[in-house]
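Heads up, one of the protein chains got dropped from this complex, but the rest are sitting where they should.
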Amino acid sequence: MAMKKFINKVEDVEEEMTEGLAKAYPDQLEKLDYGTIICRKNKKANDKVALVSGGGSGHEPAHAGFVGEGMLDAAVAGTVYTSPTPDAILEGIHAVKTDAGVLLVVKNYTGDVMNFELAEEMANDEGIKTVHVVSNDDVAVENSSFTVGRRGVAGTLFIHKCAGAKAEAGGTLEEVQAVAQKVIDNVRSMGAAIKPCTVPAAGKPGFELAEDEMEVGIGIHGEPGVHREKIKTANETADILLDKILADIDYTGHEVALMVNGSGATPLMELYIINNHVQDVLKSKGIKVYRTFVGNYMTSIDMAGFSLSLLRLDDELKTLLDAKADTPAWKEFGC
Amino acid sequence: MAMKKFINKVEDVEEEMTEGLAKAYPDQLEKLDYGTIICRKNKKANDKVALVSGGGSGHEPAHAGFVGEGMLDAAVAGTVYTSPTPDAILEGIHAVKTDAGVLLVVKNYTGDVMNFELAEEMANDEGIKTVHVVSNDDVAVENSSFTVGRRGVAGTLFIHKCAGAKAEAGGTLEEVQAVAQKVIDNVRSMGAAIKPCTVPAAGKPGFELAEDEMEVGIGIHGEPGVHREKIKTANETADILLDKILADIDYTGHEVALMVNGSGATPLMELYIINNHVQDVLKSKGIKVYRTFVGNYMTSIDMAGFSLSLLRLDDELKTLLDAKADTPAWKEFGC
Amino acid sequence: MTDQKKVLEIVEKIIAKIEEEKEYLTELDQPIGDSDHGINMARGFQEVEKKMPSLDGKDIGSILKTVGMTLMSKVGGASGPLYGSAFMKAGLKMAGKTEMDINDFLTCLDTAIEAIQKLGKAQVGEATMIDAMVPADEAMKKAVESGADDKAVLEAGSKAAWAGAEHTKDLVATKGRASYVGERGLGHQDPGATSFSYILEVISENV
Partner (left out) sequence: MTDQKKVLEIVEKIIAKIEEEKEYLTELDQPIGDSDHGINMARGFQEVEKKMPSLDGKDIGSILKTVGMTLMSKVGGASGPLYGSAFMKAGLKMAGKTEMDINDFLTCLDTAIEAIQKLGKAQVGEATMIDAMVPADEAMKKAVESGADDKAVLEAGSKAAWAGAEHTKDLVATKGRASYVGERGLGHQDPGATSFSYILEVISENV
């Protein structure tokens, strides 16, 4: 049976996709010959910190769509849903490293953490000042000292944005890392899905959902969530996620950035409907939304689902969030 | 059976969606009380032409996502897949009209054309200088004097962009209309789909496709296309569309803008893969791509499919294409 | 043939009929259109339903005009302005009148056809609602000439409308959304011709 995807050969998906992105913006982006790595074409000044992120493919536009001025310098893509390997990450570091140092932004998955840490070790061995942060914003997964902790999901993009702006503004490696950590400490996310995703190499959906079921707390790789239940309305579903997020951090009286993120196959129509409700709920709770981002930022191939992310802001983060970012997929409207 | 959508009540979809968009950008956009109409909050100067477009809902981000500086002044949304009514269009005209006049950008569907023309007539009766253009870029449908002509699809967005820039630059109503017509004369599109879309009010897919079938030449409302055939690779499918487009206008030796547009449920992964091939083909044919746009611009709710649009550029259109546009969904990267 | 009160009764019946046939009309719009004709019509007539209380005691012209304006502002798509202007223009002809005879009715239908053709530019044979309306109009005129009573005239009209709707299966559409599918539309009945046939059927059954 033919898979219902516009692809060519399964084993060429990652290569062709990164090529296709680079070809869309030939003056701004380049794809390295080694691996599926996208870099800024205009390299950063040597006295500014470079940012490298990455992870498995399948989350487009993350992460390569956020390469550009004010965000990432390089994005290293693994095969679909699989962390890139240390040699590829090191290659990305090599391509954009500066004297000011390199910050690696890693999502908290065992594979990602190990591969990035190995690359970091090799980079440091070569004398490249390299540090990393680990994003873990998904409140669906309990954080306990006996487990690997929460997963990194869509909130990671706020790290790219704020730490990227800090680096562009000339922050030191320590300062840029501190901003990244501040975002991590203040951002929480959770998602739900109604239709599964199909990894091209697998050829069939990674999980199954009955016609009237949804998975609450779904991971961005289609990992099972917190529980399964009957489909609810958009508003009720948003409430479930929001309740979990708000229980984890008290946002009351704070200004926040809100991201209503689509999983890849969710129409903007639905994301706007969700946003309509979330804005009302936050308002009623005394949480002021400083900026809203609605769209596909951290997807799960062709999964139909969405996640909500809330970032608690202070003056520094507000300034960094509003700073210019010129990348394929980050859109600041009206800043 | 529950529909697999994140919505609340079917009859509230259009209202909640436009509310949700306006709430995402409260400083930039407002939703009118009458109907589902989105307008710029900062009204244009009286000596600049205002642009009003619209059509049935279900094509998000079109058209409301293109309201903002340098593009549309108002977007009037009908119910899903149904043209807005004359009174609503007139309301949109009222909200943004200027002394310089109003250009209506209409997609070529019998319903849209009739409703917009009726509104135009009423506006002119009230002394509001109003003209319209009709986009008809879809080469899937034969253009003959015996039929209603080609359909307006994703190429319409290049009208919003170029005519919007011309208006922002102070062009007269005639000049802005002339730019819009120039885009219409030089843009061609065609699409294909592998999974149907579900209109919320219908509750089930508008058409059916076998597990190994695709519809070539599909319309943006899920209207049947040119023919149905077995699913092909991304490259082969892109070739079919491209051949039809290139047979209609000779782009050889010209610079073009390319849009690789997703239908709503098509992951960016696949759009990039398609772009990878289209860029190669155009290059081999001596067609230079001046700018590329890859993403969801003119969707069909949750249809999985894509369309290609090619706009033949001259110096004026290049300048207008690159002019600043600050709207939720138009993203110029690296201009 | 009918007074103001009867007109309101018939409008109620039309509203009910359209609601009843909503799914069927939408299904007809699937193979050749965008699967919404029934949804569009039902949305419009449900809105007319809301206006009914305000129409009590009004003249037939006002009733038809209100129905037309409501359809115009609530249906959208192609059928909205077409049916909308048809009822509105017919309403103009009946301005101030509280009684309507068969000739008035035929004047209204002539006016409606004219309004629809002015907007939509469709001729007979292009597989639109016109292909139900014109044959119905002709059949009723012939019946009046041959001296048939009102009931028989309307029945002849209804029969001709349905025959016309049926006949759209053999036509390749050249107007409206159905024109995009060309020959692939053969064998499919036009939704607009069908909705018109239901409306005339309701009238003929209730006069």
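Order as written gives the chain letters A, B and C; numbering starts at 1 within each chain.
Keep this in mind: contacts are C-beta pairs under 8 Å (C-beta built on N, C-alpha and C of every residue); 3 or more make two chains touch, one makes a residue touch a chain.
These numbers were taken from a predicted model, which means no experiment stands behind them.
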Omitted chain's touching partners, listed by label: A
Option from A:7, A:24 or A:88 whose C-beta touches the chain left out: A:88
From A:20, A:219, A:295 or A:328, residue that would touch the chain that is not displayed: A:219
Among A:20, A:56 or A:155, residue touching the chain not depicted: A:56
Residue among A:24, A:184 or A:199 that touches the chain left out of view: A:199
Residue of A:48, A:151 or A:291 in touch with the missing chain, whole complex considered: A:151
Contact set of subunit A toward the excluded chain (per top definition): 56, 78-88, 109-111, 114-115, 118, 141-142, 146-148, 151, 199, 201-202, 206-207, 219, 221-224
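Operating definition for what follows: only the chains that are shown with their structure count from here on.
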Most central chain, Cα average position: B
Reference subunit A; chain at largest CA-centroid distance: C
Computed distance of Cα centres, subunit B from subunit A, in Å: 28
Centre-to-centre distance between subunit C and subunit B (centres being mean Cα positions), rounded to whole Å: 32
Separation of subunit A from subunit C, taking each centre as the mean of its C-alpha atoms, in whole Å: 54
